[in-house]
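Only one protein chain is missing from this complex, and each of the others stays in its spot.
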Amino acid sequence: MSGVELIFYPFIIALLTAVFFRQNSAVSKFVALALFTYMLLFSINLFSQLPSSGYLDLGTYLSVPKFDFILTLKVDMLSTIMLTLTSVLLLLVALSSWSMKNQALYYSLLIFFSGAIFGVFMSTNLLWFFIFWELTLVPMYFLVGIWGEERRIYAAVKFFLYTHVASMFVLLAFFLIHKEAGTFDMTLVREGMLLSPVLIWWLLFVGFSVKMPLFPFHTWLPDAHVQAPAPISVLLAGVLLKMGAYAMIRMVLLLLPETSQQYAWVLLVLGLITLFYAGFMAIYETHLKKMVAYSSISHMGLVAIAMATLSYSGLSAALYEMIGHAFVIAPLFLLAGFFHHKTGSWEMKDMGGIMQKAPYISAIFVLAGLGALGLPGTMGFVGELSILLSSIKSFGLWMAVVAFGSMLGAAYIIWTLRRVIYGEMSEVVRKTNFSMNIFEFLALAIFALFIILFGVFPNLLFEYINPAFAQFTSLGGAL
Amino acid sequence: MISAFTILFTMALVSLFFHRSFLLKPLSLVALSAAFYVTLGGAVVPLIGFATNEQIKLFELVLEIVLFASILHESEEITITQTLFLGAASVLLLQSNTLVSFILSFEALSIISVVLVSYIKTKNQAQGAVKMFIAGSMATGIVLLGSAFYLMGGGMLLEPLSSKGSEFMNIGVALMLAGLFYKLTIVPFHGWAIDTYALIRHSHAAILSGIAKTVAALAIFKIFAPFLAEHITLSLPLLATLAIITMTLGNFLALFTKNIARILSYSSIAHAGYMLIAFVAVKSTYADEGILYMAIAYIFMQSGAFLALDSLKKEYDIKTLDDLKGFASQNSTLSFFFTIQLLSLAGIPLLAGFLAKAVVFYAGVDAGLWWLVLIALLNSALSVGYYAWIIKSMYFDEGTLKERLVDLHLPQIAQLILAAGTLYFGVFASSVFM
Partner (left out) sequence: MPNLAIILLMLPMFGALFAFLSGKINKKFAFWSAEIIGLSLFLITLKLYSSYTVPIDLPMTWFSLGDFSIPFGIYIDELSLVMLLIATGLGFLDIHFAHDYMAKDPHQPRYYAKVLFFIGGMILLVSAKDMVSLFTGWEFMGLASYLLISFWHDQNAPADAGVSAFLFTRFGDIFLFASIGLLFYLTGSLDLVHLNELASNGKIEQNMMYLIAIFIFIAAIGKSGQFPLFPWLMRAMEGPTTVSALIHGATMVNSGIYIVARLFDFYVAAEALLVVAAFGAISAFIGATSALVQSELKKVLAYSTMSHLSLAFIGLGAGSLAAGMTHLVNHAVFKALLFLGAGAIIMSASHVKDMWRFGGLKTKMPLVALFMGLGALSLSGIPPFSGFYSKDAIIIATLTNPLTSGLISSLTLIAGILSIAYIARLWFLTFSGEPRDKELFLKTSKPSFFWIVLPLAIMAIATFLMGFSQESIAKLVSGNVPQEEHVSGLFIGLMSSITLLALIVYYYFVKRLDLTKKIAAQPLMRSIHKVLFNGYFIEFFIHYFAKEVVIGGFAKSINWIDTYIIDATVNATVKVAQRVKMLFAKTHTGYTSDNSGAMAFGILILLIILFIGGAM
């Protein structure tokens, strides 16, 4: 399958899966697994084809020259990394949803989502980008709304509306870009062509901040995360938030470098506020999954700080942290969902002593928690160190405050571990049987492996991440 | 030369003899196919004052597909006949290019619309029909008053609308537009539509709000665009205000509404507001593609939505959101089609509704009206609130199984055609940009 087929076939496969495997829903899992595996192989294969710099052309389709409405598929290092990350996450999410109810529809929505997200990362035409960007909302709306927890409807509608409103700003900005630069192709747009870059910058910035999310646009996320089924929370945190960060890098920082330079402080300040604000929210939280959600937001604050540096090292650090965050937060979400599923409670006080019942599962929770608080040897530390060094280099000594963000991380993670994993068993835990499906455990184990592997050997990733921003060395970036 | 008008008009007359015969529907469908074929060949109504172009041709083709689907859906003989009449009048209106042919075709369309809704069986339908009739006659009066002014100022009936002329001509054009806006349900000429669309039979509402309205919008744009472009200093603020008021009012009224038909009628008003942006942005080269795209998308999705609602009402007696609860688990096919049309109305991508809005709104940006477009975009986002709410009732809420009153198959095919149209024009935009 070529690039364009990987976008559109999933839509058809999704429809067929939903229609034909309704009675025989186990097949749908394997359809999804096969497709996602193929997507992963495809993305990995892209690395070998990428030119040393710039874009690899994957073809143009559905051309409407007058409106410049052309499905231009181009990938560079950045998008290929995002594609690979997405496929890995999709694959693991498919594994960890093994015992979901109403599987045919569930997996067909996942497949639909995979097509849309591939479109997001492959198309360089702004309008098509927007189309896929919005299209990811639809399966998510259904996945949260149908399979979610008690307040799923509130969460699903809030998520859909909030992010949709934000997207409207993005669309307007894209229109303005086309009007002023004469093209929707982001590889051709240069900031110099634009007459009102500041207006466009702000529109894009607000639009993408909601998705990332940055304070004060974050409130949709805890609701969506908490109410979504655990694997969907992983997709939300690992893919949807990353989509926001990716767009922020690609459309804001790389497309409008001069205006971004001018307003980098906005990103920086919001990033810092997000880091600490969400950290304090997480400390106060007694709801397990909400705590994880706030931790997720807090880490996106770190990503924003790294982005604000607009430097070679800063953006590399941001991309690393994006990947690290996805792998670290995923097992936390999965296990939060698992513990809730087993104990029937979200409150940490109802748990405790799970380590005695399920040592290996708990060990993965501990490991992911340590990753979240940035312990050396995990991806979290490399991310935090990179962000600390790059931001302090760009903004000066006072950026040492970034380090104090991880104190908050330590506080909420360690307290959570104490309340959930360690200590004496609660009544509920004593009565519960924490057995887990082998496929779900496999997904967790792979996440755990990644956390350590890329935490100990970060160069495995930086080898690919650094070239993604190599143009900054020639631009003479902020450094 | 045989034009689509001739075929449809003839078939409409002939169909009167086939009432109570099983042949009525097949014959009508064949006639529509024939009309489709001749339209493809570029046939024009063989009278003075009618002409066609590629855009009109495309829209006629789309119109005939949608008519095909609605006849397929329809089970009442009299409505089929009237749908054919209405189709014939629509072709006339679309192809008219002089003032007199335009006004006459427009009146023909209005009269047929009134006749259509006059097939009254319940009190509600009577109320809807009367409201429409009164508003329509008032509008006709205004249009005629406007044309009188126009003629008084020295305008020519047998020529296209003049864009340069005396003050009387300008007032005349303004009055005509105001009268015509009743059909487009622009605020403050919208009052009738809220009730009529919601009260009359849903399949009638599909024809009125889906077909008649879009045809009128496209025809009005075609006739009046040069004039509006010429008087941009006055037309822009006026129409922009109307656009903002219309869409905002429509969207806000639709929120928190329980009756599905009423939601759709409010959304129809909101969409009129979006269409008006093309009139405001008439200076942009994208304006005519915008209105065309909007018309194409809207005719599919609005008729699709109302026809789906008609099936829901007929087969399950579903009227409100509460009735709709948990419906997806009962009839996933119908829910799926309804969802597609609703998402398209909401402007979700890969569906025609999104691209239509995108092109119209882009025309606005192109004309330098980004603030207006921002308002429109936010309105569009607001509208997701009630569309998503309908979908939420269908999919997320738990509900009891409804008793299925009848089991109809042809409406499903009609739904399939309309959904296919919505999907096709959501992906393949090149067919609209010529």
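Labels for the chains are A and B, by order of writing; each one numbers its residues from 1.
Methods note: a contact is a pair of C-beta atoms (placed from the backbone, for glycine too) under 8 Å apart; a residue touches a chain by one contact, two chains touch by 3 or more.
Values in this document were obtained by computation on a predicted structure and should not be read as measured data.
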| item | value |
| --- | --- |
| Selected residue (touches chain absent from view) among A:Thr37, A:Ser63, A:Thr187 or A:Gln356 | A:Gln356 |
| Hidden partner chain, touching residue among B:Ile7, B:Ile244, B:Ala352 or B:Leu382 | B:Leu382 |
| Candidate in contact with the missing chain, chosen from B:Val117, B:Leu253, B:Ala278 or B:Leu307 | B:Leu253 |
| Missing-chain contacts mapped onto subunit A | 158, 162, 216, 219-220, 277, 280-281, 283-285, 311-317, 320, 353, 355-356, 370, 373, 375-377, 381-382, 384-386, 388-390, 392-393, 396-397, 399-404, 406-407, 410-411, 414-415, 417-418, 421-425, 457-459, 462, 466, 469, 472-473, 479 |
| Residue numbers in subunit B that touch the chain omitted from display | 130-131, 134-135, 138-139, 142, 167, 170-171, 174-175, 178, 182, 187-189, 191-192, 194-195, 231, 233-234, 238, 248-249, 252-253, 255-256, 382, 385 |
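Methods note: only the chains that are shown with their structure count from here on.
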| item | value |
| --- | --- |
| Whole-Å separation of chain centres (CA-atom averages), subunit A against subunit B | 41 |
| Complex interface listing, subunit A residues touching subunit B | 11, 62-67, 69, 127, 130-132, 134-135, 137-138, 141-142, 145-146, 152-153, 156-157, 160-161, 164-165, 167-169, 171-172, 175-176, 178-179, 199 |
| Subunit A-touching residues of subunit B, taken from the complex the two chains share | 286, 289, 343, 348-350, 354-355, 358-359, 361-362, 365-366, 370, 373-374, 377-378, 380-381, 384-385, 388-389, 391-392, 395-397, 427-430, 433 |
